[in-house]
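With one protein chain removed, the remaining protein chains of the complex are shown where they sit.
Order of writing sets the labels: A, B and C. Residues in every chain begin at 1.
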Amino acid sequence: MAEFEVLTVGAGEAPYAWTFGGAAPIARIAPGTVLEVYTEDCFDGRVRGVDDLVSQVCEFPFLNPQTGPFYVEGAEPGDTLAVHFVSIEPARDWAASTTVPLFGALTSTHTTATLQPPLPEMVWMWKLDRERRTCTFQARQSDLTVDLPLDPMHGTVGVAPANLEVRSALVPDAHGGNLDTPEMRAGVTCYLGVNVEGALFSLGDGHARQGEGETCGVAVECAMNTVVIVDLIKGVPTPWPRMESDTHLMSAGSARPLEDAFRIAQLDLLSWVVADHGLSELDAYQLLTQAVESPLANVCDTNYTSVAKIRKAWLPPGRTSDVHAGLRARATAFGAGVR
Amino acid sequence: MAEFEVLTVGAGEAPYAWTFGGAAPIARIAPGTVLEVYTEDCFDGRVRGVDDLVSQVCEFPFLNPQTGPFYVEGAEPGDTLAVHFVSIEPARDWAASTTVPLFGALTSTHTTATLQPPLPEMVWMWKLDRERRTCTFQARQSDLTVDLPLDPMHGTVGVAPANLEVRSALVPDAHGGNLDTPEMRAGVTCYLGVNVEGALFSLGDGHARQGEGETCGVAVECAMNTVVIVDLIKGVPTPWPRMESDTHLMSAGSARPLEDAFRIAQLDLLSWVVADHGLSELDAYQLLTQAVESPLANVCDTNYTSVAKIRKAWLPPGRTSDVHAGLRARATAFGAGVR
Amino acid sequence: MAEFEVLTVGAGEAPYAWTFGGAAPIARIAPGTVLEVYTEDCFDGRVRGVDDLVSQVCEFPFLNPQTGPFYVEGAEPGDTLAVHFVSIEPARDWAASTTVPLFGALTSTHTTATLQPPLPEMVWMWKLDRERRTCTFQARQSDLTVDLPLDPMHGTVGVAPANLEVRSALVPDAHGGNLDTPEMRAGVTCYLGVNVEGALFSLGDGHARQGEGETCGVAVECAMNTVVIVDLIKGVPTPWPRMESDTHLMSAGSARPLEDAFRIAQLDLLSWVVADHGLSELDAYQLLTQAVESPLANVCDTNYTSVAKIRKAWLPPGRTSDVHAGLRARATAFGAGVR
Partner (left out) sequence: MAEFEVLTVGAGEAPYAWTFGGAAPIARIAPGTVLEVYTEDCFDGRVRGVDDLVSQVCEFPFLNPQTGPFYVEGAEPGDTLAVHFVSIEPARDWAASTTVPLFGALTSTHTTATLQPPLPEMVWMWKLDRERRTCTFQARQSDLTVDLPLDPMHGTVGVAPANLEVRSALVPDAHGGNLDTPEMRAGVTCYLGVNVEGALFSLGDGHARQGEGETCGVAVECAMNTVVIVDLIKGVPTPWPRMESDTHLMSAGSARPLEDAFRIAQLDLLSWVVADHGLSELDAYQLLTQAVESPLANVCDTNYTSVAKIRKAWLPPGRTSDVHAGLRARATAFGAGVR
């Protein structure tokens, strides 16, 4: 019978981190620990109505508060953290979104720099119905109210980066971070390469839902109550963030220009398939070309993120899926009250 | 009762075109005509076994043979062609794919130029089972045979370009062309802005299936028997290729770097929603951000192509869907033998 | 003693071409012919004062009128055209520049698509003093009048493209075209690979001067009286446009993103040095890295153009510089009235 070590971090019980790396751990956990955590929204909860403009109520760089970091005992560079998302549930019955001046895909930015003035700043408040599993869009300047499916996810999941660096929680890269992929949902295991002792895992930036690419730069931003199991795979490095669901393997590449993010994700998934499923590089290249799904994550952050995704049923049996299966079983047991 | 003008172009019955623009029309058709056409595969049918290397059996630029062009009577710049795909069926029980030296996403190319030698050239022959709706991958250097779902599509659909240009059939751009999107499947209406009198529509490059991004640059390439209805919308311009299915509106942007293809597709879909569904620009920006799917088409061609896709059920009633609905009904009638 | 065949094409004596490829030759010339031609400015001479807004007085795609094309007898695919610029002299004592809506580097564009409105359209008229070799900038909204050195060049020089294509005169690519590099000045020989019989050479888009990158998209646009000698090198292909001055070898790469244009130019120059000057690839890579100048040409056109430039004195003796030296001598003889 399974037993669980459980660590709960409720709202306001620990200071938030604003970076990956560089923040003191709020707790030490053993591999296999269940974390039950509250995560604040990317605005630190300060956008609560349509008049709360980010440029007025938020202070850069205090965005994307991270719950954590957690020091995972025994984690060393060259290992992999396996973070299984047991559940991700909105902590409030509302969420917020907004345009942000000079941020997003359909505006010039500080790096895609032009002489044009920024777009207007506008806030949308979304209503969440956790029973009906919907989030409701209410247009501001038009006559439209529409229910979209709730599809909760974490925009930001990561560990301390390599190379002695400390990165803002707004950055996605090889250490994870602000990947902003809708694939980071309950039922998924996220694999992250460990770069420093203890890994220093944290998460935040919950989204009630998000389109692929996060076009305006801001999703349906929402505080979350989230349960993850954090496990450790010793001696196995993971160069880029990977995800596994019951049906798919996924790699997430982050870079600019966007084709480089695509290349990273495709090559990493290919390497995964070669290493664990016994295909030659060229056979894997061919199979992937015809079989891959390539959902964009974000085309707005410091790096853009592209996901490559292949159906496990189309691959020869692989070695790593045992980790996901084991965590899935533990998640089920945990959900069934087996503690 | 519906009546149909039908034009059939069988294999070898007309010369192929290798460009959009610049080729003499093979026929003049009235708007509403049903085209029953054979399209040859992108290799002009020359890759028939694993020893048929493209660099030996094909001659650049004679790739992507186009069936057409068709001169659509009455079509003028500022109009839109509505091409409804009634059916796309493999014409053979096999298809071919390959690596091509210095072409594809996971290799340097003639423009992403490096000092490294090209990857090896290798051909894969795929078996198609039109009854079971599968295509079978047989690995060359590994022990794997796997059935993937047949999902036939046309890689190349387009009209003569604007600005007095003639473009190779390998190029995707505002005139359509080599978009290589899996969304171009049966049941979909493709809208193309008319740039020259008669529009000069053609199609080719059938794929038995293709992953998103067409990673190695070559899909499961297959001759097709295809039925389309070609209609004309007078006085309505269409700046970038659009598609409509029973459930979704889609725009296809083509450019480099890939983020520009993304921007074009997202902004064009936004503009469509604003113009036809009555949302303000900022409301549409917000709704799209949370609702859009962004399936990559190709990340290997002269321009990369990104598709933006939104569920029609989530939009206010629009004006243009009548065209698709009408063509869908006609396709059904045609399929039912109402000629 | 040298003798010259001379062909003169004055203002209005022949129709302009608006494309590379696809236009009928205005004359056939023998290799070695001296062309004395008038080229109209990129606006077809329609911007003559600050109230002549491009969006009102010009009609897309009738921009960048080309003088030509000239059919060069004996030119075949696989050959190289050597075009030596004897002189480029402003044909008027004024020139024009302007912002163009959604065109240029510091604005969103039709492909770097954003929701922001375009920048204001504004015209600047420049005064040229051909004796003092200056062009005078007169600010419109500020208190500044300043003389800059006259440095006349042609933005557009090219031949018909490969692959059956016809490209707008606004496009730079492997066939040359709208390269917009300030290096295309008198004293330089431009080498262009021949793609079709007769090569179909044309030129236009004179600039009284231009900064590197052509930031706003429009240089000091000026009609020119230009003298070139057009020679033919049989059996030598040239993959990308090259230039040679008395002191430097140069390659011009055109692509997006800009790093690809850079890669093309650097690799082409490296290949040139390897083929003609006997260096190994890696030695050439090292020497180039420390010795190359990399002046940007344009970061605004359909493709961006980057130039790689190396001092001939730093290379082992090469085989091709004889062509430039020979043309230089002929230009001197021609200038001295030896006809």
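The rule is simple: a residue touches a chain if its C-beta (ideal position, glycine included) is under 8 Å from a C-beta of that chain, and two chains touch if they have at least 3 such contacts.
This one's a predicted model, so the numbers in the text were calculated from it and none came from an experiment.
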Listed residues A:190, A:255, A:279 or A:307, member touching the removed chain | A:255
Of A:33, A:114 or A:202, the residue that touches the missing chain is A:114
Which listed residue (C:33, C:64, C:99 or C:245) would be found touching the missing chain in the intact complex?
-> C:99
Using the touch rule from the top, list residues of chain A that touch the missing partner.
-> 18-19, 21-22, 60-61, 110-115, 162-168, 170, 253, 255-257, 260, 263-264, 266-268, 270, 281, 285
In chain B, positions touching the absent partner | 106-108, 112-119, 257
Chain C, residues in touch with the chain not shown (by the definition above) = 97, 99, 105-106, 119-120, 122, 124, 135, 137, 139-144, 146, 148, 209-220, 256-259, 262-263, 266-267, 270, 278-280, 282-283, 285-296, 299, 304, 306, 314-316
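Note that only the chains that are shown with their structure count from here on.
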Just how far, in Å, is the C-alpha centre of chain B from the one of chain A?
-> 33
Using mean C-alpha positions as chain centres, tell me how far chain B is from chain C in Å, no decimals.
-> 36
Centre-of-Cα separation between chain C and chain A, whole angstrom | 49
Chain B residues counted as touching two or more neighbouring chains = 256-257, 263, 266-267, 270, 285
